[in-house]
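A protein chain is absent from this complex, but the other protein chains hold their places.
Labels run A and B following the written order; every chain starts at residue 1.
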Amino acid sequence: MPNYSWPPMDQRKVMGKRISRTDGVVKASGRAKYASDLNRPGMLYAALLSCPYAHAKVRSVDTAEASKMPGVKAIRVVSPAGTEIQWAMTEVAVVAAETEAQAKDAVRKIKVDYEVLTDHVVEDVEVAKVGARAKPSGEQVTGDVDAAFKESDVVSEGWYGIPVLTHCCLEPHGQVIEWKGEKMEYWPSTQNVSGLAGDLGRSLQFPAANITVHMDHVGGGFGSKFNSDRWGMECAQLSKESGRPVKWFLDRAHEVVIAGVRPSAYAKIKLGAKKDGTILAWESESWASGGFAPSGMPPIPYVFGNPGSGIPNRRMKHLGVSLNTAPQRAWRAPNHPQASFLTCSALDDLAAKLNMDPLELFLKNLKYTPRPETYEKQFKKAAELAEWKKLWKPRGEQKGAIRRGLGIGINQWAGAGHASTCRVKIHPDSSVEVELGSQDLGVGTRTVIGQVAAETFGLPMSAIKVKIGENAYPSSGASGGSTTVGGVCSSTRKASVNALEKLYAAVAESLGAPADQLEAVDGRIQVKGNAAKAMPWKAACQKLGVNSITAEGENVPKQAAREGLNSAGAAGVQIADVTVDTETGVVKLNRLVAVQDCGLVVNPKLAESQVYGACIMSICGALMEERIMDEITGRVLNADMEFYKLAGIKDIGEIVVHMDIAPEHDKRGVIGLGEPPAVGGVAAIANAVSNAAGVRVPTVPATPDRVLNALARRNA
Amino acid sequence: MQAFEYASPATLKEALSLLGTKWGEADVLAGGTDLISLMKDYVHTPKRVVNIKGLKELGGISKTAAGLRIGAAATVDELLSSPLVRTEYPSLVQAARGITSPQIRNMGTVGGDLCQRPRCWYFRQGYGLLGMKDGMSLVEKGENKYHAIFSSGPAKFVSPSSFGPALIALGAKVKLASASGTREVEAAKFFVAPTSADARETALLPNEILTEIVIPAAAGVKNATYEVRHKEALDWPLATASVALKMKGASVGSAHVVLGHVAPTPYVAAEAAKMLEGKSITEDVAEQAGAAAVAAARPLSDNAYKVQLAKVAVKRALLAAAGKA
Partner (left out) sequence: MSFEQDPDVQKKGFSRRGLLKGIGVTSGVGLLEKGAEAQTTANVQGPGEVPITLNLNGKPVKVAVEPRTTLLDALRDKLDMTGAKRVCDRGTCGACTVIVDGKAMYACTMLAIDAQGRKIRTIESLAAGANPHPMVKAFVNHDAQQCGYCTPGFVMAATNFVERSATASLTEDQVKDGLGGNLCRCGTYMGIRKAVVEAAKEMKGARNA
């Protein structure tokens, strides 16, 4: 069997280098074509009519007048008479017309009669108010919790909450579909190029083999774009009925409301500890909602609840809350940011109660985590970068109006590579093609694939043509769970090595050495270690005659750890430094330090971008964004980008990223990096705010009203 | 957006002749930063849009005998680049800087800032200017953290104007033209708290166009605006205060204190102004003025925090005006 293992760290020439993303210019110059940018000949535009009520029954849908409107070519009723609608902005009917304006005009002529049901529940911050919508989902007990609390010198209690967020992808969900008889062309905005034809085919009872999926670029997904969705299915039907290509992308309001949300998490947490900070007991009552289907318990106690070695005595009760709101979708590290926030907040409050430096308290309890040594090293590095010793002051010690505070957050994530098959072609003209049915969610998938292939072939990046974004290419997993880079790099490595073996076989005779004694370096095929017995890459390829080499390589998750190309298990910590204006409640982020372990780093420049982005997303979650529901109308009040607040370029302070690139991590192979740094930032910032304000601000985002209310409660 | 006919008149006279007599017939387009969104959301469905942006009569910023004349169609960017404004009216400059999007500053006009509609989410979602459903105030019963803390009538939205408070504090007047003539209205009277959903939040009539703003010379008048902002990027302030102080030596001769984003109109805090008379601005005096300014506040269920913000805004605006920030 060929040796697939990564070249030694110190011998890599392309991998591990700060190479700019290869599709950078085409994207930054606006030339890149996203699915939403496509204009097909004869294309129709779809517009959606949705239900304004959070709970209603459809009595009738009358499309007669709409169908006579100018330009209308097809109308689909998505929620026919009898449908019970469980959240506002549920799709009711969709119109395809010559222009978008005509489609929207026609939508306004559709008459829907609803039986409005007024029993909707849309808010879960106060669990007492949701009544029977909260359903117990089990109790977990470990050890003797009551005894442990008795044994504790200090008991700290608090309650914490993190609301529903919406993905708010900048490119909305949607697609262009052209259904022509037995064939269908499908241009979606997706995280799942290889899987989408099967998904759409299943819902349409149409052979997936006849669906061609194309997607060169996707404008954000964050976990919300794995499926073809109702809009995919109905777009296909509109195309079938009109005989025309149809474009349907959600408008911003629908994108914010129905195209994916992250579940909330609330918890009352009680911690018992010894005077020295050693935690003995954890008790929590949590609740969460991700829409009409209740959401499960976040993994608390987070990190410190490691199976087998975590906090020894714990009792957790959870309630899943069903709301009349649109369903949750996966969000960058599902349930981890919530769990990290709940856990780190409780630990921080315990430290305050003990009059202890929270950094010491976290360090003291690292034995409960899966990787005590790694976290210890990371905390020390982060503390150094955040100037913890110089800047940290005990909670409540500051008296001025403007106060500075520091706080800690922690993360863990698996991130092993997903199943992926890569096909490599070496052509007699010396060109190389690398094909995968993968996608670039923004991490730079094309670039890292190219780096791996170039490294393996001893060629420059420019010699490799990377082709992704078509389901005609070999299947690769969906981009979720930080699995893509590990998956595609491993399959590309294996396919490239396999292709190279074939090339060696073709040139071995000419070089007068057995194929297994050859290597590819610096644009040559040569006898190992002997540049004198070499043949330029081009000449080697000419030996192929008229036949190209085609070779495949597969990353099989179960085998991956054994092969060493990729593995699971990232760890990281974050320290936030904020200033709180206690007169206005306005919080400014001064600095967010992220120390992240991530195994073998294929491209430090792109890896750092992931961490920067994750930190900024955390800043948004900690200080700005929240879905705001109206109890009376049952509607989302901030279904826009004006009051659904995202940080701008001036709102983020400084971000310091330390990638823990070291031989001991490198040998673990590639580990995904999209999610882990998106986990601990909210916790770190929330703790920093409480440290500065001198009082726990129990729910995030720490907006001026929440900060001032917390201060007022303390002073009351 | 509902289809409309589009008029691009060459003169103010023509423009006025193209307006309707009732609201909803014709809308006036200048910078468009509010109107286009209102039309996209079907909050406004005019039959005609009259573009006044290019009208010469409405442009420019100049010094006149009466003070500073700002054409209603002058953009926020033009205002910021005007040396005339920069030297005498820091409160306008600070208010303009609070519009943190260069694109909005480049498009949006000063007149448009005064005429823009409230951002109240119930209004924008189609529940009318007062945000009512089945005879009930959604604002009072629902989510009101960005709403008014001063309101005696049914309107609970906040005036979104950035310049209104500063202009009132500076004693500005606005000119409103119609086919039958021109009238001049004090800035303070331009803003009106509507008592019905059909009413509007300014004195402007459907057949009128706001043509210019005239601000008295402010040499020797210390003035400043302070905005409490959640975000630095484009965002609405949570509360603002504009102050103008006519000094008598080291102490205040007369003062104007006007709050923004706290009431359906800019809120004139007469008590605060009165208590400042004869005092020199110290941290304590500024603090007391802030307290006086919000003494009559009646917050809704979720916005008591805005009382504090308004108080602090007044304090900080006064200290800034006095050069003590």
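As a working rule, a residue touches a chain if its C-beta (ideal position, glycine included) is under 8 Å from a C-beta of that chain, and two chains touch if they have at least 3 such contacts.
Predicted, not measured: the structure shown is a model, and the values here were computed from it.
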Contacts of the hidden chain among displayed chains: A, B
Selected from A:Met9, A:Val26 or A:Ala712 as touching the chain missing from the view: A:Val26
Touching the absent chain when the full complex is considered, from B:Ala26, B:Val252 or B:Ala269: B:Ala26
Chain not shown, touching residues in subunit A: 20-21, 24-34, 36-37, 39, 41-42, 45, 71, 73, 98-101, 168-172, 217-222, 242-245, 251-252, 441-444, 605-606, 608-610, 612-617, 640-642, 646-650, 652, 655
Residues in subunit B touching the chain absent from view: 1-10, 14-15, 17-21, 25-26, 29, 32-33, 36-37, 39-40, 47-49, 51, 53, 77, 100-104, 106-107, 179, 232-234
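Note that in this section only the chains that are shown with their structure count from here on.
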Length of the line joining the C-alpha centres of subunit A and subunit B, rounded to whole Å: 41
Contact footprint of subunit B on subunit A as seen in their complex: 101, 104-105, 108, 583-586, 624, 628-633, 635, 637-638, 642-643, 645, 647-651, 703-705, 708-709
Residues of subunit B defined as touching subunit A within the complex: 1-3, 42, 100, 119, 121-122, 125, 127, 133, 136, 138, 141-143, 145-146, 228-236, 238, 302-303, 305-306, 308-309, 312
